[in-house]
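Of the protein chains in this complex, one is absent; all others appear in place.
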Amino acid sequence: MIPELGQFSLVLAAVMSVLLGVLPLWGTLRPNPTLQALARPLALLQFVLVALSFACLAYAFLNNDFSVKYVANHSNSLLPKPYQFAAVWGGHEGSLLLWMLMLTGWAAAVALFSQTLPLVMVARVLGVMGLITVGFMLFILFTSNPFDRLFPVPADGRDLNPLLQDPGLVIHPPMLYMGYVGMSVAFAFAIAALLSGRLDAAWARWSRPWTVIAWAFLTLGIGLGSWWAYYELGWGGWWFWDPVENASLMPWLVGTALIHSLMVTEKRGSFKAWTVLLAIAAFSLSLLGTFLVRSGVLTSVHAFATDPTRGVFILIFLAIVVGASLTLFAWRAPQVTLGGSMGVVSRESFMLLNSVLLVVATGAVLLGTLYPLVIDALNLGKLSVGPPYFNLVFAPLMVPLLFILVPGTIARWREAHVSEMFQELRWVGAASLLLAIGLPFVWGPWSIGTALGVFLGMWVALGSLHNMVNRLRKPGRIGGSFWGQHLAHFGLAVVVLGITGVKSYEVERDVRMGLGQTVTIEPYTFRLVDMVDVNGPNYKATQAHVEVVKNDKVIHVLYPEKRRYFSTAMPMTEAAIRSNFFGDLYVSLGDPIAGDTPSWSMRVYHKPFVPWLWVGVLLMVTGGMVAALDRRYRRRDISAQLKTVGEAMSNPV
Amino acid sequence: MKRWLIILALCSSAVWAGEAPPRAEDPQVEARLVVLAEELRCLVCQNESLASSNAELAEDLRREVRKLIRQGMTDAEIKTYLVERYGDFVLYRPAVKPLTWPLWFGPFAILILAVWGLWRYLRHRKALVHQRMSDADNAQAESLLKE
Partner (left out) sequence: MKKFLIPLALFFGLVAFLAVGLKRDPREIPSPLVGKPAPAFSLPTLTGDQPFSPADYKGQVWLFNVWATWCVACREEHPLLVEFSKTQSVPIIGLSYKEVQAADQTNGPLSDDAKLSLARERSLRFLQRQGDPYKLSVMDLDGSVGIDYGVYGVPETYVIDREGIIRYKQVGPVTPEILETKLLPLIRQLEKS
């Protein structure tokens, strides 16, 4: 019964999205405020219906309803309750429903928090979001229905993939999807602006907080994914340039460029066409990511069970959405006005350089990800493009970006003077240089790569601190926008330092350990003291007790496990990690080794500065949220300023 | 079993508390293997390197690479050996050859073009804005005068 209710609710939601996609936009062709006013209630209604559908699917999981095929494929009666809930998005169909929940959720949010926007603008934005929703609805209902029944009903389900039975699954996909889907808001605003025929500073001001929030979620989602891979996969890696990882990085890079470009458009009315193009690109990359993950064109550890028919559907959808947007862009963009003047060296030009570097980086990642497919499609063979390529190409592109970040934040609008900036930043520069030369010696061998990483990290960190201190000296209220941007930049610096630290100084020892034996990674000694059997809710495990000794004192005990889940033959390793400010101690238990005395293969790591990666990401996310929630976006009096623009907007297309 | 293990552990921590031996037979060969294996692809996995994969073929290939290292082959020779048998697919770092020139040089070529384009745009824009502003100023001045 409940699954049928869920299905029905979804169908109703689809009807709502069709209405939302058609009626308000129709109402903007010849101004019909009644039709336009339908946008908000329809958006809210479609969200409620999708939420209901989602709740029904969750209900099916939590009540072990294995008559639903999707539940039978991804759950099990022994699966702990939190994972039974998270299993809702553990597979393709359910994750699409999560996507729908997010998409309609964002549309509902726009409906609720857009009181200062002219109705005609609201109608266009929500209308565009409605159209996108229609596409996904058709996709779910016709090719990926999570509510399909299974007959005969199995006694128990196939269980959730053990790799996913982890807190990471509960939180990483929702955060990531919030980010991916959130880019649709900036996209919808851009399309709405193109449709209206006027791209103004006002459009940028409206878009910006929505884009920053989406960006913050995307940052969080990517960070969580990285963290999860780090502790779950058992060998301490956190980024592999896998196609699916790249699919999340690309909208993030373009999203970052978009935020900075929006700032210029808002302040100076410049880059309008470029900003619109970035907004279209960011969401297009989200859609492309959806395609890559679910179509089977690329091999990836993250790929859902793939089906070429689904791939065809998504590709057609992608072609229509992006094709139509870019056509609209080609038609309208030439009419856009130029905006204010800017010098060759100016805040604006720094922002343009930021855009250029980020877009080229995105292009490089896209090129590397799709090159094997292109070569294969041209019948020129099969090749692989992996981490060695990406590391070699991506890092050099980030170097200039990090460098220009600091002068970019102090450059004057219109006309900036290099000598002036140099004067202001000379101490920050000198300090960074000294730290870059000196600090690496503290942790180990000096290398130019490490020094460069430390320099750039310190440069950005000290630069941000310098800006914050300077501003505090001046009178006047400081808004969230200011704190947010410098906090986010500071967070980025922390990430850069973390990456530099771990890549330069990580140590791995792959050993055969018997009871009582030790392995040393200065200044820590790891000793295997015991090996016990442990029973979990849906698995059996061997658990090692490893003491960590420093200065002859036991400072910690680690419990790495090797688990055998009942549902699968593959053993799973659960690494044990001890984190502190300076780094992680990471132990991974391997297989028992045949021999006279019992011993086990064990991998022991010292990973300095890894926690800085996660802390840095959190700082970036916080910075984004603080910036987006700046009061100036929420003040009602901006409607007075926007009144004239609103009048212009209500002119027909 | 557990109790027995604990007793053994207590006894043995006095008796054999020694450094655990490395899992590899020959740490130097192993060190080279790890670096090399990170650039090689596990052919039967869903995008994993030869270094991190647990697949059986990956074990076989690692064994093969160890053998080749011991025979004194250089990294390049070992890669060639594998490419002869499995094709370019096995390399995570694509060979630099005409087929992959767009891949390797593309991003930097585009960067240089883009930065050059940006430079030209900024120079050009300055002139353009001044011109348009002066046109607009003139038009505005005229209409003001008419009022």
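First chain written, first letter: the chains are A and B, and each begins at residue 1.
By definition in this document, a residue touches a chain if its C-beta (ideal position, glycine included) is under 8 Å from a C-beta of that chain, and two chains touch if they have at least 3 such contacts.
Given the structure is predicted, the values throughout are model-derived calculations rather than measurements.
Peer 1: Taking the entire complex into account, which one of A:377, A:392, A:534 or A:555 touches the absent chain?
Peer 2: Of the listed residues, the one touching the omitted chain is A:377.
Peer 1: Which of A:315, A:395 or A:618 sits in contact with the chain that's absent?
Peer 2: A:315
Peer 1: On subunit B, where is the contact patch with the chain that was removed from view?
Peer 2: Touch with the absent chain occurs at residues 43-44, 56-57, 60-61, 64, 83-87, 89.
Peer 1: Considering the entire assembly, which residues of subunit A contact the chain that has been omitted?
Peer 2: Looking at subunit A, the ones touching the missing chain are residues 273, 277, 280-281, 284, 291, 295-299, 308, 311-312, 315, 318-319, 322-323, 326-327, 329-330, 333-334, 370, 372-374, 376-377, 381-382, 594.
Everything that follows uses one rule, which is that only the chains that are shown with their structure count from here on.
Peer 1: Whole-Å distance, subunit A centre to subunit B centre, using C-alpha means?
Peer 2: Using C-alpha averages as centres, the distance is 20 Å.
Peer 1: Of all residues in subunit B, which touch subunit A in the complex?
Peer 2: Residue positions touching the partner: 1-2, 5-6, 8-9, 12-13, 15-24, 30, 38-39, 41, 45-49, 52, 87-94, 99-100, 102-104, 106-108, 110-111, 114-115, 118-119, 122-123, 125-126, 128-130, 132-133.
Peer 1: So in the complex, the part of subunit A that touches subunit B is made up of which residues?
Peer 2: 233, 235, 237, 240, 242-243, 299-301, 303, 338, 340-344, 349, 352-353, 356-357, 359-361, 363-364, 367-368, 371, 375, 380-389, 392-393, 397, 509-520, 527-533, 593, 598-599, 601-602
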